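With one protein chain removed, the remaining protein chains of the complex are shown where they sit.
Which chain is which? They are A, B and C, in the order written, and residues in each are numbered from 1.
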Amino acid sequence: MGKYVIKRIIGIIPLLVVVSFIVFLFIHLIPGDPARLIAGKEATVKEIQAIRHELHLDEPIFQQYLIYMDGLLHGDFGESIKSHIPVMHLIGERMLPSIELSLLSMGWALVFGILIGVLSAVFKNRWPDYGGMVTAVSGISLPNFWLGLVMIQLFSVQLGWLPTGGADSWKGYIMPSIALGAGIMAMIARFTRSSLVQTLKEDFIRTGRSRGLSSMTIVFGHALKSSLIPVVTVAGLQFGFLLGGSVVVETVFSFPGMGRLLIDSIQLRDYPVVQAELLLFSFEFILVNLVVDLLYGFLNPKISYET
Amino acid sequence: MAEIVTKTDYMPKSRGKLRSFCAAFIHKKTAVASFFFFCLLIILALIGPSIVPYNPQTPDYNHVLQGPSWLHLAGTDEYGRDVFSRLIVGTRLSLGVGISSVLLGAVAGTILGLISGYFGKWVDKTIMRICDVFFAFPDILLAIGIIAILGPGLQNVVIAVAIFNIPSFARVVRGKTLEVKEMLFIEATRSIGATKSRIIFKHVFPETFSTIIVYLTMNLGTAILAAASLSFLGLGASPSSSDWGAMLSMSRDYMGTAFHLVFFPGLIIFLTVLSLNIMGDGLRDVLDPKSKD
Amino acid sequence: MTMNYKKITWLCLIVAMIMAMTACAKGPSDSESASSAKNDKDITIAVNQNFTTLDPQNVSDTLSISATHAMYEGLVGFDKNMTIKPVLATDYKVSKDGLVYTFNLRKNVKFHDGATFDANAVKANFDRIQGSKGSLTASHYLKNLKDIKVIDDNTVQFTLTKPFSAMLNKFAMIPMISPKAIKKYGKNIGLHPVGTGPFEFVKWNQGESLILKKNPDYWDSNYPKVNKVTFKSVPENGSRVAMLKTGEADFVYPLPEQNVKSLKSSSDISIDQTESTIVRYVSINTNKKPFNNKKVRLAMNYALNKDTYIKVVKNGFGSKLDSTMSPKTQFYSKQGVYEYNLDKAKKLMKEAGYPNGFSAEIWGDTASDTMKGMQFVQQQLAKIGIKLKVKAMEQGTLSNEIYSPKTPDQAKVQLWYVSWSPSSGDADGATRSLFSSESFPPNGANTAYYKNNEVDSLIKKANKSTDPDEQAKIYKQIQKDIYSDAPWIFLGVDTILSGHRNNLKGVYVLPDGSINIKNAQLK
């Protein structure tokens, strides 16, 4: 399996090169001139030209890409056009809170999503099922920014229990993670339910019962594991998205994550930051996919990694 | 496209189908309730502007930011306009954006899915790879990128949302096509020498139709949410329109002072999406019991 | 058999509770920073944006300027009313011809890293800016600088290529960095600020907060009076207000106007108002039909009720814009406001040949107050039959739309809802970029494509003059000419609103929107 992982990781590299090129083109396709945006409103054409030259923006796009890739190969992601701060530093500072928030959101979404899903499947067509599924459908239907605003109004302004945002204490993570996790939890709950309902119809469940195993052992020891494959798939996909940062929720909670950095950078046409962030994001996404694939193997021994 | 289903040779079959569908659907009480709620919304979207108590665009600078009362059921906004009337009038915009973007995405996705599923091999591989790439991007980032290129405005929101709807339709329809392709009657039709396009659109497509309907309903909810998020970020509907997302976006500054401005648009979005999701669930149970979420 | 799953239910509940508890238990380790953050002499300031850089010679946004001004000082600076006063210089002298500026430097001033502030340090700073070949923002201020000479340890002399009346204001925008730090950190100086100011840099969490601490060796031993200052960026207006209410923040800027009412009832919160240098207007493309007709432009001005504008859009805070610049800007001269007069507006429209109005687009960025203002303009102009389409564009797109046309005829902009604040509070900054015909985009921000030969020559004349009285007279004429031509819909001057807890004193916002924390004091 170790071999398989190494093979997959090596396989990522050409993919990233392609991604970097697409991303590069994509960004430069967006109308707007970073030089104009940083020079300020009083700047003259001459000043802007000087900046464009400094940033190599006056060269053909392919040339620019080569310059960028050259830096990349030397481990240099460049510096922000706007602030001259190294991109790695900018992203590094945002990545940790983003990862923490993603993990927290995903963590509780998984725990509660699976719990609700299990309850619903086990009590299929009875009130816990209805309750669980109402929660789940509501979770999917809630606009997360609205949920965030309502929570701020309730828990911060009215009750004063939680800070309105920021990431400087663990309390700041609670509401954003709920706003982010609610929809994912709902999705996981639904997938767990439908998958578990299928599994509970399987013959081996009856075998288990015929051996005197308790419902607890049956559900958690036998049925859940083989029901988790679709759950892992959605969870993986969603986790990938989470790592990329959630623009809307980060805005509402003024959370210093990757999403806001990306939006700010796009608005300022801060190319190096946008490029690095999208590249990193693709990398994370591919990585999450790899982990999901490995989890498949763990969940379903029939899958082997010979390929 | 829908007319293909109602073509004469399918008439008897589809009518029988319709009846049995109604019989089964009627048992899903919540789904039926959601269906009626959605119908109500459609009616509001159609006749809304002529029944509202106030002109949704007329400002009244002497009565700004008033809370809900019998006079103004959902209060007034920062220009003294009646929020209730604006919500009703906004139904057309918000549903319109959702429906048109999903339909656009569904048409494109279905065609891609049919082609991909039917022809297989490299066609399938290419289309699915591209879909994977689009799938891998978070919806909202993709939309922001698209809007950054195309510029803001509702029609571009429709395009952006439609684009990220394409892969999900393509995937589902492809899966269904693969299934249908192996069915006997398709085999039979092929053996009598029907053309490819005829097989795809007259025989395969109708079989995938119920799946598409289910996905359409479910994705409509997501599309409305996405459009609202974009408007919330200021990238969607013109701020002066009564689009629900735009209303939310304009009102969040009043969160602490006039909470009804934030509350009601959010509530109506929530209820709409909720009803669509419940309806979609009901439809899925009836039309396409095999497919999971 | 129904009881079969009872246990599962219990298990689920228990797991849920354990999760909830562990979530809470995560607390103690992390919460230390949160709970200990509030000390007697620590203050928290919530602002609406992120800091972009802490390189004082490369900042362009007001917020980052505020932060750098807490750590850095220039030779001269602004007081509360935007008048120039000496800071690191004890006094200065300008030659008659306006070409030579001589500064006597303050003695016994040390940078935070122990380096001595002297004439060589000043030169090192100006060398850095001029050596940047335009990539540092501060180099824009030094376009007319010829050379800098060290006379002795405590005296420096600057020579200009041509007289520039606003030069002192520009000097105020150039803070001094420790020459040792410039060498040490190079390009990364923006991450490691070392100045002479009352506060020293502690930590900058990107996108979240900036922490400063007291400089114990500050040259003015009366300051600073607080130990620690934390800036937090909180873009969501409602959240910022909530922080002030809950005491999470001691000072909040900007304070959303709509929240003033709800905060006034609170006994431990005070609200400060400062008239700003920020003017709000709609620039009208005078090069385009029908806006090339002065009567149309006047009609638009008369049709717009400025009182209601202030009441509705600004929630009652602000004043009418009665000139091309704010009263807080140098050489301001009051003009007669186009008071709301619908009949006159309609009459003008008729005379101009548009009795039934016309359709047009109004552009603006996606900030919520811009969008609100655009809608208001739309509603008001509808009364004289002008049907406006509100088009809110994301910053980058907007700037591209406005600045990419190479000639006035290519410009697509019709109406632009925007604000302007001269970066150093000087009349030149409030005039040349906006009204000189040399400043048509892409060369400047004259998006009204306003061209008036008399104004053009007056602007040049004002720059050459070294006599403030003469300058005042020239700018008076300029303002009069432009105002009567109505290249803008003149809306209002922003009132800056900030809120603070009553136990905090001495933090204030300058008319240009930057925050001064030097005098911060807790009671």
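Simple rule for what comes next: contacts are C-beta pairs under 8 Å (C-beta built on N, C-alpha and C of every residue); 3 or more make two chains touch, one makes a residue touch a chain.
Keep in mind that, in the parts below, contacts and distances are computed from a predicted model.
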Options "Peptide/nickel transport system ATP-binding protein", "Na(+)/H(+) antiporter subunit C1", "cytochrome-c oxidase" or "NADH-quinone oxidoreductase subunit N": UniProt name of the undisplayed chain: "Peptide/nickel transport system ATP-binding protein"
Out of A:63, A:158 or A:207, point to the residue that touches the absent chain in the complete complex. A:207
Residues of chain A (touch criterion as defined above) contacting the omitted chain: 200-215, 217, 221-222, 225-226, 299-302
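We adopt the following convention: only the chains that are shown with their structure count from here on.
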Given which chains touch which, is the overall layout a line, a ring, a star, complete, or other? complete
In whole angstrom, the CA-centroid distance of chain A from chain C equals 35
Can you work out the whole-Å distance between the CA centroids of chain A and chain B? 24
Give the residues of chain B touching no fewer than two other chains, as numbers and ranges. 148, 233, 252, 255-256
Multi-chain contacts in chain A, i.e. residues touching at least two other chains, fall at 30-32, 149, 152-153, 157, 251, 266
Touching chain A in the complex, chain C uses residues 4-5, 7-9, 11-12, 15-16, 19, 23, 26-27, 30-31, 33-34, 37, 50, 52-53, 55, 58, 60, 133-135, 137, 140, 187-188, 190-191, 205-209, 232-236, 238-240, 242-243, 245-246, 248, 394-397, 399-401, 403-404, 420, 423, 429, 433, 442-445
What residues of chain A sit close enough to touch chain B in their complex? 26, 29-32, 137-138, 140-143, 145-146, 149-150, 152-153, 157, 187, 190-191, 194-195, 198, 230, 237, 240-241, 244, 246-248, 251, 262-263, 266, 282, 285
Counting only contacts in the complex, chain B reaches chain A at residues 135-136, 138, 140-141, 144-145, 148-149, 221, 225, 228-229, 232-233, 248, 252, 255-256, 259, 262-263, 266, 269-270, 273-274, 276-278, 281, 292-293
